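Missing here: one protein chain of the complex. Every other protein chain is in place.
We just call them A, B, C, D, E, F and G in the order they show up, numbering each chain from 1.
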Amino acid sequence: MDIIKKIEDIARLDVYREAWAGIPEIILAEGKDSQWITKLLVEMAKRKGMAIATRVNKESVKEIKRKKIKNFRWIHYDKARMIVVVKKNYKIKKINLKVGLISAGTTDIYVAEEARRIMELLGCQVITAYDIGIAGVHRLFIPLKKMLKEKVVCIVVVAGMDGALPTLVKSLVDVPVIGVPTSSGYGYGGQGESALMTMLQSCSPGLLVVNIDNGFGAACAAVLIAKQIKKMIDSSVRSND
Amino acid sequence: MDIIKKIEDIARLDVYREAWAGIPEIILAEGKDSQWITKLLVEMAKRKGMAIATRVNKESVKEIKRKKIKNFRWIHYDKARMIVVVKKNYKIKKINLKVGLISAGTTDIYVAEEARRIMELLGCQVITAYDIGIAGVHRLFIPLKKMLKEKVVCIVVVAGMDGALPTLVKSLVDVPVIGVPTSSGYGYGGQGESALMTMLQSCSPGLLVVNIDNGFGAACAAVLIAKQIKKMIDSSVRSND
Amino acid sequence: MDIIKKIEDIARLDVYREAWAGIPEIILAEGKDSQWITKLLVEMAKRKGMAIATRVNKESVKEIKRKKIKNFRWIHYDKARMIVVVKKNYKIKKINLKVGLISAGTTDIYVAEEARRIMELLGCQVITAYDIGIAGVHRLFIPLKKMLKEKVVCIVVVAGMDGALPTLVKSLVDVPVIGVPTSSGYGYGGQGESALMTMLQSCSPGLLVVNIDNGFGAACAAVLIAKQIKKMIDSSVRSND
Amino acid sequence: MDIIKKIEDIARLDVYREAWAGIPEIILAEGKDSQWITKLLVEMAKRKGMAIATRVNKESVKEIKRKKIKNFRWIHYDKARMIVVVKKNYKIKKINLKVGLISAGTTDIYVAEEARRIMELLGCQVITAYDIGIAGVHRLFIPLKKMLKEKVVCIVVVAGMDGALPTLVKSLVDVPVIGVPTSSGYGYGGQGESALMTMLQSCSPGLLVVNIDNGFGAACAAVLIAKQIKKMIDSSVRSND
Amino acid sequence: MDIIKKIEDIARLDVYREAWAGIPEIILAEGKDSQWITKLLVEMAKRKGMAIATRVNKESVKEIKRKKIKNFRWIHYDKARMIVVVKKNYKIKKINLKVGLISAGTTDIYVAEEARRIMELLGCQVITAYDIGIAGVHRLFIPLKKMLKEKVVCIVVVAGMDGALPTLVKSLVDVPVIGVPTSSGYGYGGQGESALMTMLQSCSPGLLVVNIDNGFGAACAAVLIAKQIKKMIDSSVRSND
Amino acid sequence: MDIIKKIEDIARLDVYREAWAGIPEIILAEGKDSQWITKLLVEMAKRKGMAIATRVNKESVKEIKRKKIKNFRWIHYDKARMIVVVKKNYKIKKINLKVGLISAGTTDIYVAEEARRIMELLGCQVITAYDIGIAGVHRLFIPLKKMLKEKVVCIVVVAGMDGALPTLVKSLVDVPVIGVPTSSGYGYGGQGESALMTMLQSCSPGLLVVNIDNGFGAACAAVLIAKQIKKMIDSSVRSND
Amino acid sequence: MDIIKKIEDIARLDVYREAWAGIPEIILAEGKDSQWITKLLVEMAKRKGMAIATRVNKESVKEIKRKKIKNFRWIHYDKARMIVVVKKNYKIKKINLKVGLISAGTTDIYVAEEARRIMELLGCQVITAYDIGIAGVHRLFIPLKKMLKEKVVCIVVVAGMDGALPTLVKSLVDVPVIGVPTSSGYGYGGQGESALMTMLQSCSPGLLVVNIDNGFGAACAAVLIAKQIKKMIDSSVRSND
Partner (left out) sequence: MDIIKKIEDIARLDVYREAWAGIPEIILAEGKDSQWITKLLVEMAKRKGMAIATRVNKESVKEIKRKKIKNFRWIHYDKARMIVVVKKNYKIKKINLKVGLISAGTTDIYVAEEARRIMELLGCQVITAYDIGIAGVHRLFIPLKKMLKEKVVCIVVVAGMDGALPTLVKSLVDVPVIGVPTSSGYGYGGQGESALMTMLQSCSPGLLVVNIDNGFGAACAAVLIAKQIKKMIDSSVRSND
């Protein structure tokens, strides 16, 4: 009685979204059936060459990868909990700009990796520095110096528990910083609430924030900043010619 | 017993902050004595040529303006609730880039004006469109088109109550968008909680957020993005030479 | 020691409720034993010809369907998570009025389907438009136009995450709109809190709201509006004769 | 520096809203300057014949009424905290349908009166029954019977503290019921939180809810239901001719 | 390394508590190991003749009942989620007073049954009326009349979701009423929050409340009221002799 | 336009409530106009001989006392924030039973006094012990012993901040205990939230709770327990004759 | 009717508390009448030589200081919002140990000063460093180094908004650190909630916390640590003799 005959029964793919909003439609797998995710990915990939799903659990990954599509291959990013299907000759459009990515603790790596893969798949280069907790703050200075030297367009900082790291980073650099609170931590303020609050209450003016565990959102914002810089450099170069 | 003899008793001015973090120290007047605010502004202005205080109430404005300083003048932005003291020949360092600024309702203007004045004082040009509520969404398209045409580097969107406007804006443009929830609205989700939540839960990937009523923070972030673009255009132009 | 001998031990069926309150008693399966649900459904169906249970999990469905009753048949609505038992010759009393039903994202379909099935079983015709997210708002206009043309008596709008869709719909139509927040979304404001708040804080005056995931409640309200219209048309027609 | 030269500086009037959304633009005075409210009211009234502001405090009322406009007069509804400016020969468009309005306690009257005045100004007839608390539930039956006899299209029920009254009303009638929680009550669940929760958790299926103290929103929804009924009766009568 | 050699390692039994506080020590099984629960029950029963554990899950019940003790027997109350171990010739000390017990919905029965068993095991007679929801309020009057006729010393009312029933009961009787909110209900105010709030905000003065799902606590309070009445009747009778 | 002509415009007095619910209608002054409160008190007093208002602020007291009524006099209880109007020859119906009343800190006295006055006006004798904080717990034992010796029917314990005192009292006595959390305390858990939580989470089984600052509610419950005891003693004595 | 005849009517002074709990009774003025505070201070000072009240507002200070007492003098600490009454020849018992005290922002000074005065009045020496925000973290190292060199027994760190400073301090020193969140900050997590959460979620193990704005509590804890060290040094020295 509830059989899905065609994709329009459950979803409408939005292939024009990238043109409008600068970011292609990416599928949030959470709360969706493996069968649905597969259908959506395949349909999207056929039209665009590549399709991406985030927050895919291990059971779904297994089921999804069973579906074989000619001329396409599956890539599974384990720590990022992402699955990608891509045409064999597909080329990522490079932006040729760098983004910094810092994470505070070992358990924040899942979210950091989600951000990294999205940024790479959408054309940025990513310089990472993981496990730079505020409890060992002396470990922060070397990677930060490197990022500034490499001219990162912005820095994404992933942190759970007290969520203090993005504030500290922002107080030390003059590039845009995006804080991503994570749901690590327990007790009062656990599940990311404390980290989110701290970042929104930051004493370092200009810190930008996305929702808890939303590595995906931070990555999209970083990509938009990079694209905007590229566009303006290109048009400035052109007008200089 | 509690007489303030010198400024070091209550605060340490941080004149080097701009070099580090890209944004000069700006004084949050809220919770501070008029006498303290005046002292801090004067001291800062003497060293830097200009000093800015935000969230100044009307009583404080009156008291502060009574203090006369040679070669300096006070500027009071009523709707922005800001006071500025500036050397008579002081020149703002222009960035020569534009930022879009949209507000949803009449009561959001206070926060929008705070953002506008900060952005202007820190060197950006601002294109505004006020009172563009989601309840009359047809009013959005013309100003948005203008902003894109003027090549804004990013758009700051100020909205209270349901806080839905930044999501809508983000879904229609491919530049970075910063949402500023305001504390308008009453009942459940009033005081900006609903607006903040909506922006953090946004369906439009890449929307960046600051805290409730934090027009100041959004402005700083927009300035940082503009500065970063300028730096990279400059260095790209230089490397092209 | 805790053996259920007769139905009165656990529940009192309310077969007169429809006459009073316009909606028959419908069984909420959540938190109830499969054995109890079966007993309640069978007892109710015998007296009324049809009995409905909502929020039935898959394990319960299997157990319930094992019970065979002469002259009755089971209908399982998978996506709506409902089970219905109905006499073979049972006829739904038609209201002959239409209701619009819009859902925002793929994960909201469960709640939308619950609303749809309840409305259909209680006599309404339903015009659906699914997966109309605010992130791709251009997809909204065609189905909305169709609904208005078909003279829907009201529109039920199901949305999770930022919950902004019902406000947008209400700003574009002059019929009653009922918003149903869903528990999709994660992090701050997840579990439907953000969607509920946004709808209650809506800038579009006149938006009506039910609790998170309460597709059932929205459906009942829509049916009551339809029935009321039918009653008044009928009495108006009669008085015109 | 912040002088309002023309109305476009602070707001854009939306005179076409009624055609779109069924409800004209009404000004929320809360958080707005008396001077702004006056400007907005006068401008709106000149174009539409009548303009309404809600949540006006006593100081603003005094200031607003000082402004004299030829051929217009001010009406101040004290308990409803509303001010209206209306052309001398202005006629309200009658819908000729009735709405029931019940309030639970003496302190809920402010919100109930706001709902009543809005409904009357937008064309409905209102049958009221005030101070019908659940603690003296026997007082409910007579007014309820009267409302049903008078064929109200729906019933708006205003209640604070425990917020149980709308559920009780809904369980006794087969017309749509809209619950309005009020911010009366103190301690845990005070400020309307308890009343709102109770209404959203109602055991009586089909109860519709608006935000705390939002008598205005409930009134708009009731008017939309009435208008919808009128439209459908009219078209049904026409098709019967 | 963590072997429990004797009971003192994990708990100190409090056999004198009944003398002090009027209620014997009863074991909360939740969060405790089956092995610990068994040890505590056996030890307590040996000293007092009877021992009671509440909130025992099905797995623990199985394990606990495996332990055989001479002259004692296990009683498992399934719906009440309780296990009792009692000496074969043990006699409950009767108070010879009655308590009323009302529950609102089918899912509230677990909590109501916990209250009932505790009250019976501590010597009260209990008159029950289950599934008396506010949505079908006409079902309330007959059992209430019976309870008053039987001279119940107080009435315990168990209700989830909107939690309005205890307020209604209290408004109709002049005996003490104890409300027990239950964790049924979903969405905003789910998990018993709404029911608790409503009871604490009750418009019926004198309603007493215990925590969510705390049928045990309500039962203890009812027993204390009954014991107090018995004590005072006894001493009054004695002083009358 | 909003002139109150007769009392029915704003309220319906409920003179029969005492017969039904054991407690006469008492007026909550908070949120009501002085003029309304006076009207309600006078009307009620004329019918019943005495009328009581709680939570009356100082300004209202002054206004109310200006109204002179023949054969009646005003009593103002300052610390209890109550005003009473009473016929000159009015006699309180004595219950002849005692209630214990303990308060934890100096700031809790307002709530304790409200409870005391209500209990006395409704016929109980009250034994008080104020400022018995848990921080000086040795001060608790003497008053507690006295209360038990005087055969109090129950003990009302008023406490703010940590709210631990009722639990301690309950662990030491075998009579019913009613905890009243107060809104003293600041920071996290301030405004009575911590005190309420602690009482609902009490380790001492049988502790009963009312809402924050609800001295009135606790008093009503204590009166109901006392009345119930009196009724049962009387009927027991009668049946013994 | 509510006249305070003697101090026992409102409070019981606890002159032995210092012997038991290591800290003398100190009067929290908040929520108390000026008249009461004066009475309590005078009574306490007469018995102990010195009496202290915290959180005294300016109006109360004026009233209190009007009371002249022979051989005693009033000291008002403005920024600490404290008033002290002390015998003219009174000598503070010195502990001869030092405590570090750091505050993050200018608005945190009120709380820091409360902590400082309490620590000094109870016998500690205090080394302060104010306005050391995390946004200018380079200002932290010099005062920290000094404190360690001076052998502070512990460090009290007062911080509002993001509350990150105590974590940073704890990560750099090996002495006990006590974090005091303050109610500065606005929007989400304002009123100290964010600061409290961050400190409780701290990544630096061993950070101890008190409630929001509770400079008094932190000071008491620091004094207890100092006293404990002094006691143990004294007894160790004695046993070495």
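Operating definition for what follows: contacts are C-beta pairs under 8 Å (C-beta built on N, C-alpha and C of every residue); 3 or more make two chains touch, one makes a residue touch a chain.
On a predicted model such as this, the values are computed, not experimentally measured, just so you know.
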Write out, one label after another, the shown chains that touch the chain missing from the document. A, E, F, G
Taking the full complex into account, find the residue in G:S34, G:S60, G:T106 or G:S171 that is in contact with the omitted chain. G:S171
Contacts of chain E with the absent chain, listed as residue ranges: 1-2, 9-12, 14, 17, 21, 30-32, 36, 40, 181, 183, 192-193, 196, 211-214
Note that chain G touches the chain not displayed via residues 19-23, 26, 151, 153-154, 170-176, 178, 196, 200-202, 204-211, 214, 216-217, 220-221, 223-225, 227-229, 232-233, 235-237, 240
Residues belonging to chain A that touch the chain removed from view: 75-80, 106-107, 109, 113, 130-132, 135-136, 139, 184, 186-189
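We take it that only the chains that are shown with their structure count from here on.
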A correct list of chains touching both chain B and chain F reads D, G
Could you put a whole-Å number on the gap between the CA centroids of chain E and chain G? 45
Chain G: positions in contact with at least two other chains: 135-136, 187-189, 193, 196
Can you name every pair of chains that touch? A-B, A-C, A-G, B-C, B-D, B-G, C-D, C-E, D-E, D-F, E-F, F-G
